[in-house]
Structure formats: C-alpha cells, structure tokens
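After the structure tokens below, expect a handful of questions from me.
Here the complex is missing one protein chain, while the rest keep their positions.
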C-alpha cells in the first residue's frame, strides 16, 4: 500500500490540505495503476507561491581558475577531449551541468595552431574573449578574428569551428550555451561536420562590417533568421557606446548605464534563447536592489566591485564570473571611486519574454538596498 | 578521490573520449572544489545526437478513469482538496507530475452548485469540456458558459474560477497546464483572490461574441496581451470550420484536415506557452508518419481509431487521452469507414517555435508508414 | 516680368507675409530660370492650418441610377466598353475621376452568360454585390460565387475576371478601386491576360472555406502577401457577427456597432491601400459627430436613415452610396425605430495609418451633435 507523502499540505483557503486516510491511500494506489494521481497530493508543491530557484549564487574567480584551465592543455588532447573546457558547475544544478538556471558556461583554452572540429547543434552558444592573441571562429563560412572582451555568436544550427592562428598565443574565452534548456525541452541535435572543417566563404569579419553600423543597414539586405546576422560585437565600439550613452542618460537605478546587445534587424535579443548586455557602473556607483525572473551570469569586463545577492555580499574583479539566480534580490557596486566598472551579462531573458514569464520587483524597504547579512 | 563515471565516452571524431587516469581524477577533485568540472566528462551526455524524450507514450482510457474521477467527489471536499482532479502521471515524468514533456493534464470534476476559489498563477491553463451541463468559468470578470467539447483559456496571470450552476449536472473536463514548464523556468507565482471570488463584469460570453467572428474584428478593438482575447472556442463552429475546410483541402499527409486554434489578433497560438489544434481524419483515413520536436497531448473529441507511436499501436476512442513525446514517430488512423474521427491536441509548439527549436522529419521508409511491432 | 501672386500672405508670426516688390519680382524670375522658386511665395498655401478636402459630400441614389446602369447594357457592348460601369464622379475630383478623395467607385452591370476579359493591375479593387443571381469572380484561379451584400477582393497584382452564369440574371455590383491614388503615386501597371481568361484551379470558394473560420487557421497555412487570403466575405456571417457583437458592446459613440473586415493573418486591413467596415445602427440610434483624416465611401447595406456631414443633412436608403470627405464632421442616424440600419464602408484608412497620418477629433460642442444648416 502506498505511503503517501502528504508533506505538501497547506492550511490556506484555496490550497490543498487533505489528510491521508486508509481509504485515500487505497484510492491513490488504484490511480497509480492507470498512470494517474490525485492532484491534491502534489498541488501545493507544483503551484508554489513564488519561484524558488534551485541555483545558488556563486563567484568563479579567474585568479583561482586560470591555472586549472591552462593545465587542461597538458592533461588532455583536443582529439580526445573534443574541447578543453572547465565548466561552471552550480551546486544546485549539478544534475544538468548548469552555471545558473538553464545556462551552461565554461572556460575554454586553445593553443596556437589548434583547430576544433567543425560541428553544429540546436543549442546556441556565445563566446566572450578573455585573453590571448590570434583566436578566430568560423560560423557558417564567416571567419571572425577575436580580441579581448569581444562577444561572439554561434547560433542554433550554424556550423562553427574555433581555432588559434599558428602565430598566436594560448587563448582563453568564456563559452555560454543554452544546452541545459534545449536538452530539457528535448530538442537538441548534434552533428559533426562531414569534412570536420568548413571553408571560409566570405571576407573576414564581413558580418560585423555589414551589419554593425549605427543607424545604417545594407541596401537590399534581407535577414529573417531567428538570430542576429552581426555575429561579432567588438569591445572597443561597445565601450565607446556605453561611454556616449552615459552622457545622455542617468542610467537605470538597478543596473547603471546598461545597453543590450541586439539583433540589428529586430532590435531584439541576439538569439532566441539567450540575451546579453553590457552595463557600466560609474565610479562609486552603488545601485538599488531589484529582483526578476530569469537567470543571469555576469562576467566582469572591466574594474572591480561587489554585488549583494539575497542579502549576501560577493566581491568580484576583472574576469571573474558570478551568477544571480531567478527571483533573487541583487544590487551592484563599483569598488572604485575613479574608474568605471563594466559587467558583461548573459541571461535567458529572451525565453522569459517570449513565453510571457518576465516579472520584476523593486525593493521598497531600506531605501532600496538590502541589509547585508553579517555586515 | 573521485570515482569519475566515464560512461559517456564516444569514439567518434569531434566527441569526447577521455579515459580516467589517477592524475585526471585528482584534477577533477580540484575542479570540484571551485564548483567546476571538466567538460569532456559530461560533453557527450549533454550533447546527444538527437532528442531522447523522457516521456513514454500512454493512452488514458476514459472508460477506466471516469468512475475514479467521480469517486473523488465522495472522497474529498473542495474545501480540503482545492480542486478535485485526477492528473495524468507519465511514468517518465513523475518527478514533475507531467502528462508528457512539460505539460500537466488532469480530469476535473465538479458538482452542481459548487464554485472553486478564484485564483491566478503564471502558469497558463486550458479546459476541454467532456461531460455535464451548467459548467461555467469566469476569467478576469468574463463569464463563459461551457458545453461539450468547448475549448476554454485561462491564460497566465488572469483571475479565474470554475463552477457549475445549481441546476446543472456533475461536470467533467480536461485541464491542461504548463505548470511543469513554468516551474522549471523558475517563474511561477500563485495567488488566491483576496475576495475568494471575482465579480462578473461583462455580458456573458462577450469575448467570444466580440472576437470570434470570421474575417471581422471589433472596430477600434485593441488587444496587445500575449494571449487570445477569444477565451472560449465552441465546438459547433469548430466542427463546422473543419467540415468546410475539408471541402477546400486535401489535408496534411501527417495530420489530415487540421486547423490550429489561434489568437485572432495575431493568427498565432492562443497562448505563449501552449498551442492547440483540432484535426479531422476522414472515414478510413490513415496518415503517414512523421516526427517533430515538441510534446503533444491528444484528446479524442469524436470517433475512434488508433495511432502508431514509435512503432507501437495504441487504440483510442471518444474521450480517451493519449500522448506523443518529442521526436517520436507517429501516425493516426480513423477506425471507421463511415464517420469522421476528430482529435483535439494540446502541445508546446509555441515554445518550440518562439525559441527556434522546432524541427520536423517525415518517415521516408516503407512508403511513409511505420512497421508495427508485434503486428 | 513675373506677376507674382502673393495672395498667400498670412499676417501671423511664423507664417510668410512678404509683399511683392520690383526687386523681389525680378529675383523670382531669376529663380524660375533654374527651376526654383522662393518658398515664402507658396509656403502658406502648401502648409495649411488643417486639411481642406477637395471632395464634397454627395449621395448617389440607387433609385435614380439603376435605370441608367441597366441602359448601358443596351448602349455599349462589353467588347467595346471593356466593362459597363457608371462611375461616381465627385464634383471636386473630376480631374481624377474619384468618388471621394483618391477612391474610385462605380456601378457595374453584367448580363447572364457574359464574361469580362481577365486582367490585372497594381490598383486594388473590391466589389460589393447589389442585385442579381449567378455572378462570380475568379481571382488568381480561385472562383467565388457572389450573393447579395457579399464583399469581394481583387487585390493589387492578382489576375481577375468577372462573369455571370448563363442561367443567372442581370447582376449589378459596386466596384471600388484605389486607381486615383495609384495613378497619383505613379505606380499603376495594367495587363490583359495573355489568354484573355484564366483557368479555375481550386475548389469553388476555397479561400473563404479555408480562411474564414472564427479563431481557427489552417494548419501549416502560410500567407505572407500584403492582402487577405479570404477573398470573399459573405453577408450572412457578417450580419450574424454584427448581431452577436451587438450583444457584447455598447458600440462606438460615433459609429454604432462597427466591425472592420480584416486579413485574418494580420487582423489588419484587407488590403494595403483600402479598408472596409460594416456598422450597425440600432433602431433609433443617432451617433455623435466626429471627424478624421481619410476618405469614406458608405454603401447602405440595410435600412434607411440620414447622415449629417459638415452641418448638412443627407438622407439615404438601401443601396444608396454616399461619401464623407477627409476631416469632415459627420454623424449617422438610423431612420427606423424598429429595424437595424447597416452601412458598408470603403475607405483609405490603411493609407492614413501606414503613413502615420491618421488623426481624429470628437465634436465637443452642442452635446456632440452638429447644428443642421437649414433645419
């Protein structure tokens, strides 16, 4: 006979609150025979009052990780490993190998002269370049040279391969993918390129030269795919854009001077499952706290400071990565009185918005800042 | 020391194939200290060649379930149970109480004179009416009378309550919700209405009278929400539409004469996370097999027949419910040579499409039909 | 020397008010040599304070016109005339043969057994059927049978031909076209079908059967053209829709119970240059006055009554046609205390909206109704 766990009872009008009885337990057994159950035994569990993220806040410190990333070069060959990547494994998401929510992230390293096998998958990927010279990516025949803090797309379904020129230096970048989400949605396909490599079919960096121009679009240009044709967003124009925008805006109380990377054809997110933004915290700026649905993975592009997440302080410096789980209170502070701090952010906001699930709340108490636990 | 499971090795170029060594196991332990891991130990697992659905095909037979549904009325009170619902519990999805994929479904029963507490949640819901007289739903103040095979929406964020008029009969309907998905996305909120009930604020059935007219929209009508303003789709005009469309089309080789329920403002899906369609199989029709991403839950609105899912035959008759998991081969057959068979279908296609993950494949072998196992 | 007309002077700050002088007149002559002029000589003329329509209100009475329309059958052959049409020639728009603004309209007659030559043009056309049995239209191979008060599209660029079955009766319908607009925009092309006729390629009335269903769209249906795929909107379902909608709405204070004909794929106008609506005035209803940009041509589909346009009363009865010029005050009154009155309306609202030029104003004085001149 079933030993029903009725630990989901809730003594509130409109909620389930049914005590187990022998008769009910027998009934539950019968229901199980037909692959069914009684809703009131699980209703309160599957209809929570508000989101309880499985993810926990983590800061991954580059200072600590860098040597381990480099060591992977000695430990495994690209042939055996496919790619040499140390992935960020959120303690609450180990079952799906996610850094936060449904987002996977890792630090990949590649030596000069190495080339990864060309492949494609339904998962979408981004790269954010951390160090090294000579890295490049080829996406559907478009070759892109990669520099410090450049942001690059390898969207859903595109053939792509990564490499470092023979005269380059060891290169490290952050990979970000929606693999956990696409797996959960049972929609992931993976293919290795039949030739293991793909030919470069266009002038180098042509997509950025064609689509990355302010207020101008290529005449007769036609692009209807679900992702941005501007595969690479370089750091210099991005930082310049933030600096110009900073002259024209007070910024967001929660995020400082923030800009979203966009598909220039739609002004919407760069890909359908992942969005990205870059935000500048002015010297000494400390933002107000808010929370929203959606999982966020921050990468410190410039400067240092700290964030307060669900009442706990997390310090960060350049190249560190940290996460903010869904519906967690968070606020950011630039630690310098003289320099900008700039945060790159990868998130699943496009999913929240496409599905009508985005929700946001400002902290009203305490002048908008969280009391810090232990502070 | 870690006992690494390297059971995800794959001896194919471009895939991970790293053997455990003491040195690597030590390395994996170090990585774990920093909440990280080595991608090549999980890469093949998280990047499968194609989707492997956790769900299994099931037919829930109304003949078997009806008495159990009715018995719940005797076993629990609405006050204690919240709602008296027997939910469909797919053997592969018991952890999330889903009928298939990320879709929850149940059979709800309500007696004359009963009213459920008004509430709202981020999850979206549909109802498909199975039997009884006098049921009605109120959605954001719009009251709708419900009849056999009517399809009704209670979208994300709307206040709603269900009831049966005092002079009605016991009513049973299918509920369908995206609760598992919204929970997984960590975006579910739940509220009981402060007054436990909501007032009826508009003429009865006004939304269908306003928005449910062929080729005509209310003058000055303005609707920008993410879901259809036509909250109720009645059976008679739906069946008439199918019959008319059948005169104008050969139909789909895979789905017969199929129409999608739409938001009349966008011609897109009725809600952002769930779609629905109704398909008519002509007398004697047996469709070809195809497979696609997305999870499907069928409800037999009329007639009888069978489906072949991943090579196995499943018979169904009126009011039965059955599921087709993501990427499962499937084909349908009307069992009658004289009567139409009509299938109502609830699915997560809007999620697949919004996120760029829809993919479809026709079966090329065997003239497009699956060999049936054991047949 | 130029005799400058300086009758456009306006003694208001910010307006041009330059007196002719000999020196200026000489200057104007020099400018003319280079195909230029001085803006201040025409500025006030080309920048009016508000629109002054060239069109005047007219009622075309079917009682008067019918016999003349029928007489054209005796007077000219279809071979010589192309089509036998009496067009509505607004006194203010004779230069462009328009009924109002940039809209052309005419009454066409066709005898049983006659067929017009198939042709196409960049101008878009509508037909509204007035009397007779057996008329049909073929649009891009889709044949449509036509009945009383049916509304039919022959959009921009589609091959079309009109005919009456041999066993029919003489048929009269209203044609409406954007010919004057498309000519003014220098974008009109005209072609006679190389075979003079086009084959019927689909089941009769297939487009209405496929696309004219409330809240349902054909599965896999794909339509991206700029006009509605639902080529025919029949009178019965239209009148039924108005009647149902009347139960759910108070209606517009200016237009009664009004519904717009829409492209079901976009919920927008049926064509890019012309819109249409149908409005029901309840027994005894007399609407408030408003005015807006855009030209309107009304056709009395049912009942009788009057409209007040720019302060003058215009009576109308079934099958009469009347126009309201851009920015003219107008209000409508049903003349019956027992019967509905229903007005079909053809307009250029899609042009106004697409170009950002729509503007509307309610009459505030006199409780919202115009004083009637001479009343």
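Going in written order, the chains are labelled A, B and C, and every chain counts its residues from 1.
In the analysis below, a contact is a pair of C-beta atoms (placed from the backbone, for glycine too) under 8 Å apart; a residue touches a chain by one contact, two chains touch by 3 or more.
The structure displayed is predicted, hence computed values, not measured ones.
**Q** Would you list the chains present here that the left-out chain is in contact with?
**A** The chain that is not shown touches these displayed chains: A, C.
**Q** Have a look at A:21, A:213 or A:366 and name the one touching the chain we're not showing.
**A** A:213
**Q** Which candidate, A:19, A:247 or A:337, sits in contact with the chain we can't see?
**A** Of the candidates A:19, A:247 or A:337, A:247 is in touch with the missing chain.
**Q** Kindly state which of the options C:112, C:147, C:203 or C:226 is in contact with the chain not pictured.
**A** C:226
**Q** Tell me where the left-out chain touches chain C, residue by residue.
**A** Considering the whole complex, chain C reaches the absent chain at 12-18, 23-24, 27, 30-32, 34-40, 42-43, 46-54, 58, 60-61, 64-65, 68, 71-72, 75-76, 79-91, 96-97, 101-102, 104, 106, 117, 119, 121-124, 156-157, 179-180, 182-193, 196, 226-227, 271-273, 293-295, 325-327, 351-352, 354-359.
**Q** Considering the whole complex rather than only what is displayed, give the residues of chain A touching the chain that is not shown.
**A** 202-203, 205-207, 209-220, 228, 230, 233, 237-238, 241, 244-245, 247-249, 252, 255, 258-262, 264-267, 277-279
Everything that follows uses one rule, which is that only the chains that are shown with their structure count from here on.
**Q** Along the graph of touching chains, what's the shortest path length in steps from chain A to chain C?
**A** Graph distance in the chain contact network comes out at 2.
**Q** Call it same or different for chain B and chain C: same when shared residue numbers make up over half of all numbers used at their interface.
**A** The interface is built from the same residue numbers on each side, given that over half of them are used by both copies.
**Q** Taking CA centroids for every chain, report which one is farthest away from chain B.
**A** Max centre-to-centre separation from chain B belongs to C.
**Q** Give me the two chains with the most inter-chain contact pairs.
**A** Result: the chain pair A-B has the most contacts.
**Q** Just give me the whole-number Å value for how far the CA centre of chain A lies from that of chain B.
**A** Taking the mean C-alpha position of each chain, the two centres sit 29 Å apart.
**Q** Report the inter-centroid distance (CA atoms only) between chain B and chain C in whole Å.
**A** 45
**Q** Among the residues of chain A, pick out those that touch two or more other chains and give their numbers.
**A** Residues of chain A never touch two or more of the other chains.
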